[in-house]
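Worksheet: one structure, shown below.
All protein chains but one are shown at their positions in the complex.
Order of writing sets the labels: A and B. Residues in every chain begin at 1.
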Amino acid sequence: MTRARTKERDEYNRLARSFHPPRPILRNAVSAFLVGGTICTVAQVILDYLSVRLPKTQALAMTSSLMVFLGAFLTGLGVYDEIGRFAGMGAALPITGFANSVVSPAMEFKREGFVLGVSARMFQVAGPVIVYGSLSALIVSILRVYVFK
Amino acid sequence: MTLLYAFLVGGALCALAQTVVDLTEANPAFVMVSAVSLGAVLSGLGLYGPLADLAGAGATTPLLGFGHSLVTGMLEDVGRFGWFGLFTGGLRATASGLMAAIVFGYLMAVLFNPKG
Partner (left out) sequence: MNRRGASTCVFSNMPVIVSAASVVGPREGKGPLGSLFDLVCGDTLCGEASWEKAETKMLRQATDLAVTKAGLQDVHIDFFLAGDLLNQIISSSFAARDKDIPFLGLYGACSTIGEAVAIGSFIIHGGFAENVLVASSSHHDTAERQFRYPTEFGYQRVPPSQWTVTAAAALVLSSQGEGPKVEAVTVGRVMDFGITDANDMGSAMAPAFADTVWRHLSDLGRTPGDYDAIFSGDLGRVGSKAALYLLKKRGIDLSGVHDDTGLMIYDMEPEICSGASGCGCVASVFAAKIYPELKSGKLRRVLLVPTGALHSPTTCQQAESIPGVAHAVSLVYPGWEEKGS
């Protein structure tokens, strides 16, 4: 048998797993905390600056746009993937990471053209975020408005 | 003071997500999707609003804040236009981020090449 049976497969999977080096959970959490915290602090500085001049909703909206720009620009410079490699979710979870997930495929597939390359691939990772975000928000809102009034 | 809370809350959310990734060995795309959905749920439960008031950008910058904005937008528009607000509110409230992603995404792709 060159194709292992279910029992052997489970056994082998367990064995292979035992050879995996442990993930540096604490170290990863600390770098995610520091980098993620720093990105949020930058956003807060921008928000504070804009809040003095604009109404609150507009200041918030403009802050997101600026953070997206920042993430996009750092991706363009080839810096954001290094930050992500170091900080993991600390770089991926903030909206700058969302921008990275949009810009990286857009840039990557430029060589395949501007329609089927850049724009078709742009939302490769961000698309699911928007789809599931919208759908879960819809369900939550329906529950809030019509079920748990 | 908000600056400190932004740092602590934003950092804590990221560290939490990272620990989930490490413990479950989940793919980053799945975690990003889950974070948005979780944000929506927390917002619906009325928990995310107070967090956003406390930590400002520390709560709105992570992807959970995206889910929160979608829900608050929908609820606002339902208040104004009735049930059809469910179809207008979400993207209205998050338009700035999405439009920026499209504009700057395209722009960066035109300007830069991947470095590998």
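The criterion applied here is as follows: a residue touches a chain if its C-beta (ideal position, glycine included) is under 8 Å from a C-beta of that chain, and two chains touch if they have at least 3 such contacts.
As the structure is a computational prediction, the values presented were derived from the model and not from experiment.
Within chain B, the residues in touch with the undisplayed chain are 21, 25, 28, 114-116.
By the touch definition given at the top, chain A reaches the unshown chain through residues 2-4, 6, 8-10, 12-13, 15-16, 19-23, 28, 75, 78, 80-85, 88, 91-92, 97, 100-101, 103-105, 107-109, 111, 121, 124-125.
As a convention for this text, only the chains that are shown with their structure count from here on.
Spacing of chain A relative to chain B, judged by their CA centroids, is 10 angstrom.
Chain B contributes residues 2-3, 6-15, 17-19, 21-23, 28-29, 31-33, 35-37, 39-41, 43-44, 55-58, 60-67, 70-71, 74-75, 78, 83, 86, 89-91, 94-102, 104-115 to its touches with chain A in the complex. Considering their complex, residues 23, 25, 28-30, 32-41, 43-48, 60-69, 72-73, 75-78, 87-90, 92-99, 101-104, 106-108, 110, 118-119, 122, 125-126, 128-130, 132-134, 136-145 of chain A touch chain B.
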